[in-house]
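All protein chains but one are shown at their positions in the complex.
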Amino acid sequence: MFELFAQSAFSGVLAGAYYALIALGLALVFGTMRVINLAHGELVLLAAYVAYSAENKLHLDPLASLPLAVAVVGLTSIAVYGLLSRIKKDRELNSLILTFGLGVIMTNAILMIWSADIHSTSVPWHHDAIILADLLFAMNSEVFFGVAGLVVVAGLWWWLEKTWYGRALRAVASNRDAAKLMGINPQFTEILSFAVAGLLASVAGIAIYSAKVIQPSLGHHLTVKAFIITVLAGMGSVPGVLLGGMLLGIVENLTVTLASSALQELAGMVLFLVVLLVMPSGLFGRVRRRG
Amino acid sequence: MNKLKIPAVLVLAYLVLPLAVNGNDYVVSLIVAALTIGGIALAWSMLGNLGGMVSFGHAAFFGIGSYASALLTIKAGWPVLVSMLFAGLVAAASSIATMPALRLRGPYFALSILAYAEIFRIIATEWKGLTGGAAGILSIPRLPEIMGIDLGGKIGGYFVVVTLVIAMVGIYAVIRRSPQGLALKAMHDSEDATRVVGVNATMLKALMLVVSAFFAGLMGAFNAHYINFLEPDYAFSGSWTTLAIVAAIFGGYRTLWGPLIGALVVYLVDQLVFKAILPQGHQIILGALLGAMVLFSPTGLTPLIAKLTRLQRKETANAAH
Partner (left out) sequence: MLHINGLTVTFGGLVAVSDVTFDMREGEVLGLVGPNGAGKTTLFNAICGLARPGSGTVELMGKNLLSMPIHHRARAGIGRAFQVPQPMHELTVRENLTVAQRFGAGKVDKAKIEELLDVLKLGHKADMDAATSLALTEQKALEVGKALATEPKLLMLDEVLAGLETTGKRAFLDTLEEVRKRYRLSVMIVEHDIETITRMCPRVLVLNFGRLIADGSPDQVFNDPEVIRSYTGGEPA
């Protein structure tokens, strides 16, 4: 029994780091623009498909396709910003509908370009198992991206807290007009946040392609996961995203172990609703009313 | 002009259209599907326009309505039309579970309703004893025969759905003109002003949610008896929500007829034109449409047309001088 618990906790932690990768871009854009980008999951998926094409056409390892994915997804992400910035009124509502529409476009574009078949990497290393302490089982790619998730979260946190760009970003997030007076160009920082969100989505997409299977309808699912984690984290908290991702990962894995895999999603959704309704500022967020 | 509008719509709906398409089962079934989506779009718009809330989970109420009605007829042996009405009530009751979400705003509300829809879908899948699980329910009773018209047939189904949506528009019109509807409309931009004159906004929003869920559930119930088959992934499918949102935004979710017109245009064009051009991924055009509407005409098609015709009339009037 202990082995089962330990294994599901371990898998949960690894899954959590990978979930955090998916959610970071969404959380970053929400932090700077107060906009939930409902096409974020599709951006992640796009990166995964770029990795798939790079592997099959250019014979690149998924990890080596990162620059290509960043180029494609980063530009797409900036294009999403370009459209969003054209919204004149009712930004909160219209940005939801617009990004929802963009998500539909991207899902269908992926379907048209890459067909409905499911894919995963055929580079064997990614799927090879490693066993830690004679007890815990994982695939190489899961461990790799679990660690990568930690590094990226730490990197993003450092960037936001310690560099001038990061500070400008946070200044715009907390008070756009005051930031303008301080000489920060809010438009530039917003583009920057979308570009960085594209970078984060690329890493996440390659992680998914390496460790899981992809199919065109996955994007929407990823957006929902990202949103759930962002809510668990509390808006605006980068370390919170990591903890929120891990919480979700562990809860899902324990549900599979203790109950059934059919209830995995249910557990995540219930956790999300409970936190959303009971703890208005998330588990790890600063106090901020959401209502 | 306005007095002629209602009889004109009725003649069109009950005489012209049925006569024009009767016999072409394919077109009739497309129109029925479009009106079903139109009904959800209307229900969605009631909440969006008057409640000021975007829901990404109306499939939840649609799915609950379809299952409730199917089960009431099969397991309890109720008459179909009674079950449909009751299923609407069940969906309305289920919306009470989602009411804590009314405290939330914008994206939080939108996505929490989506979470509810997911939860309901999983329950429908896992509660095999009641719902038959993922295998679904087969041979759901058809709509009955009334006064010599077989409502279970294609054209009969059309008459039922068209009656439902026209009744919905009528009720919606009454709600919009009621003090409650006016107060909700005013809430958008004048929250404090509305509250200090005694409006309990939360309660009114909750009522709108219940009404909206009732209508979405009613459409689900109709669809279950029209299609005669249900499975969780179909009844709770996100595309019920997606199509309804596209239709409502396209037609103008703040207008009375916009959601219905939007559904007819969007669904028929999608199925008859886009699907022929792009067999795979034709919904890409729906996404593009949605984006274009938000960017260029956020109030939707119906107000846009109204504006254009007004302009034209003004021009003709000017030319006459």
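For reference, chains read A and B in written order, and residue numbers begin at 1 within each chain.
By our rule, a contact is a pair of C-beta atoms (placed from the backbone, for glycine too) under 8 Å apart; a residue touches a chain by one contact, two chains touch by 3 or more.
Model, not experiment: these values are computed from the prediction.
Put simply, the missing chain touches B once the whole complex is considered. Checked against the full complex, the one of B:Ile40, B:Ala59, B:Ala183 or B:Leu290 touching the unshown chain is B:Ala183. Only one residue in the set B:Leu130, B:Ala193, B:Val273 or B:Ala306 touches the chain that does not appear here, and it is B:Ala193. Mapped onto chain B, the footprint of the missing chain covers residues 179-180, 182-183, 185-186, 188-190, 192-201.
Methods note: only the chains that are shown with their structure count from here on.
If each chain is reduced to the centroid of its CA atoms, chain A and chain B end up 32 Å from each other. Across the interface of their complex, chain B is touched by residues 36, 83, 86-90, 92-94, 96-98, 100-109, 111-112, 115-116, 220, 224, 227-228, 231, 262-263, 265-266, 269-270, 272-273, 276-277, 290-291 of chain A.
Listing the residues of chain B that touch chain A in their complex gives 54, 56, 100-101, 103-108, 110-112, 114-116, 118-119, 122-123, 125-126, 238, 242, 245-246, 249, 278, 280-284, 286-291, 294-295, 298.
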